[in-house]
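This is the structure, below, for whatever I ask next.
Missing here: one protein chain of the complex. Every other protein chain is in place.
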Amino acid sequence: MAEVRVEHVTKTFGDFRALDDVTMDFPDGGFFGLLGPSGSGKTTLLRAIAGFLFLDAGRIRIGADWVEDVPVEKREIGMMFQSYALFPNMTVADNVGFGLRVRRVGAAEERRRIGEALDLVRLGDFGDRKPHQLSGGQRQRVALARAIVTNPRVLLLDEPLSALDKALRVDMQIELKRIQREIGITTIFVTHDQEEALALSDKIGILKDGRMIQAGPPREVYRNPIDIFAAEFLGEANILRRPGGTLPSSGVIHLPVTATDASALAVRPENMTLSATEPVAEGLSKMSGILAQRVFSGALGICLVERDGTVVKVIARDEDIPDIAEGDTVWISWKPEHTIVIPGG
Amino acid sequence: MNGRVLTIAGRIWLGAILVFLYAPILIMALMSFNASPFYQLPFEFSTRWYQALGANAEIREAALRSVLIALVTTTIATVLGTAASIALFRYEFPGKRALRILLFPPIAIPWLITGTAMLIFFFGIGMGRGTPAVIIGHVALALPYVIVVVSARLATFDATLEDAARALGAGPWMVTRRVTLPWIAPGIIAGALFAFAVSFDQFVVSYFLSEPGDATLPVLIYTAIRKGFTPEINAVSTIIIVVSMLVMLIAARYSKFGGER
Partner (left out) sequence: MSAALAPRDRLRLLGLLTPAYLWLTVAIFLPLSAMLFFSLLSDVPFGDAPWHVTADNYLAFFQTTTYAKLLWKSIKLGLMVTLACVLVGYPCAYVLAKTIRGRAREALFLLVILPFWSNSLVRIFSWAIVLRGNGVLEVGLNAILPFEVDVNLMFSTPAIVIGLVHSYLPYVILTSYLALQAIDDSLIDAGRSMGAGKLTILRRIVLPLSLPGLVAGAVLVFVPVVGSFMEPRILGGRVGTYYGTVIEDQFVAVFNWPLGAALSFILLAVVLLILAVASPVLRRAQA
């Protein structure tokens, strides 16, 4: 178990900057998510930590060792791949035991640890099966067992749940969290699914175009996005004002004290309330518009309100939305403390 | 045009071509069991030519030599070709395309030219003709086939498996031995069988590089035909054809032709 630190890491492929001066700390024992759109560099960063590529600049530390020159097979990591990469010609037990066999731990020790790992992922009886006989979820658990059985210092997961269907994915998220807590290993995973990142992580890092945009505990980053991209990427945001722009004219919008001309302002859809008439309560920020579309989504209702040529999205419990029809004038209101100030846009 | 008529016509055509392809071979095989030394009909069954074959030391030695050369060629070509295929698969580097293209000359240049060029070169460096020269030539001709076949099998190999093995601590040789080779084994076997067939059937290059007294079987047959047939040639030819076809049948099981499945 070890902490990981990447320091000013840069990697280019030809003209393409995959990683641009990225620095981030991953404290010991935590569960960390790397999030970002395609091409953001999150997978590149993961592979750099793993050792599959060498950096153009920067250093990487795992525990007490600077490892940027160490090849992957010597870094003592555990890795889980998107496609699981189980060896097709070996049984589940041999797959899990591969890392132990390489380290020559001895037959008895090997058997014991394979058994422990399989029990941990709740596949204790599956040792003799072959990968093609397993379901997707089972294969994923074998891949996990294989990655942790060697007691690596850090566990790296590359989009581990993306191949699973929705219900299974949620179950596996819970499993992963449980196992990670139990063995206490520093875990870094890559995902494009922000719900997953939010649910699992102690700390997330958002990457875009090879740069680390923002890193921190999920709630932190969600409530205080550092720029418009972060605000819109994690959760949804209605941008009320861009840097240097103007606020919508009709209605009242209370500006937070920290807002400057150079900052952007946003409100998250779930913090907004919809009403058919102008709200009279004191101190609320509010504005009016035309209801363009209302979508029923089970527990929630999503409303799109048009004003000043822009579309504002409001999410609320469906029963809290008043009886309004498309084309009606509606009022949106929210508490001033929910206005997000985005520094420097 | 009636679709059914076309289909039936097509099938008849295919059948006719198959007859064309196999007729001479079958006739030759038949004739090898014919007692007449001049291929005269009527047909009289006899195995005398196969018996004569057994007694003919020259042919026996040539056959043995061909088999031995083929085995040596197969071993060398398979090892070298597999190694090169793995290198081309595993690593990215400039000039990779050029290297793949360089595999074509041995197949694209008429063997007449390759054979004579080898002859010139080997004499030039003082090696001259002989079995070593033949083996060098055969391996060079077999290599492209091995590389193409093994590479085709490697194309179906999930490269992440190698990554996974490395992440688990395995060095390159261990990765190759325990993860890569098991998967490509069918391709290697197919490549080896191709190499064997290429060497065993090889005529042109062997013709130029063999020492007159130490001929390979095809070369021996050629000189014998030029002088005038003896029916033992018929017998040994039949045996050669049967062996070659058997070898290729086995190869076909290991390497899926036709791109299906």
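Going by the order they are written in, the chains are A and B; count residues from 1 in each one.
Here is the rule we use: a residue touches a chain if its C-beta (ideal position, glycine included) is under 8 Å from a C-beta of that chain, and two chains touch if they have at least 3 such contacts.
Note that the coordinates shown come from a computational prediction; the quantities given were computed from them, not determined experimentally.
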Touch with the omitted chain, as defined above, among B:64, B:113 or B:185: B:113
Hidden partner chain, touching residue among B:64, B:185 or B:252: B:252
Residue ranges of chain B at the interface with the undisplayed chain: 1, 3, 6-7, 10-11, 13-14, 17-18, 20-25, 27-28, 31, 39-41, 79-81, 83-84, 86-88, 90-93, 99, 102-103, 105-106, 108-114, 116-124, 136-137, 139-140, 143, 147, 159-160, 162-163, 172, 197, 200-201, 203-204, 207-208, 218, 221-222, 225-226, 233-234, 237, 240-241, 244-245, 247-249, 252, 257-260
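The rule is simple: only the chains that are shown with their structure count from here on.
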Partner chain B, residues of chain A touching it in the complex: 50, 52, 71-74, 76-79, 81, 83, 85-89, 98-99, 102-103, 146-147, 150, 156
Complex contacts: residues of chain B adjacent to chain A: 158, 160-161, 163-171, 174, 178-179, 182-183
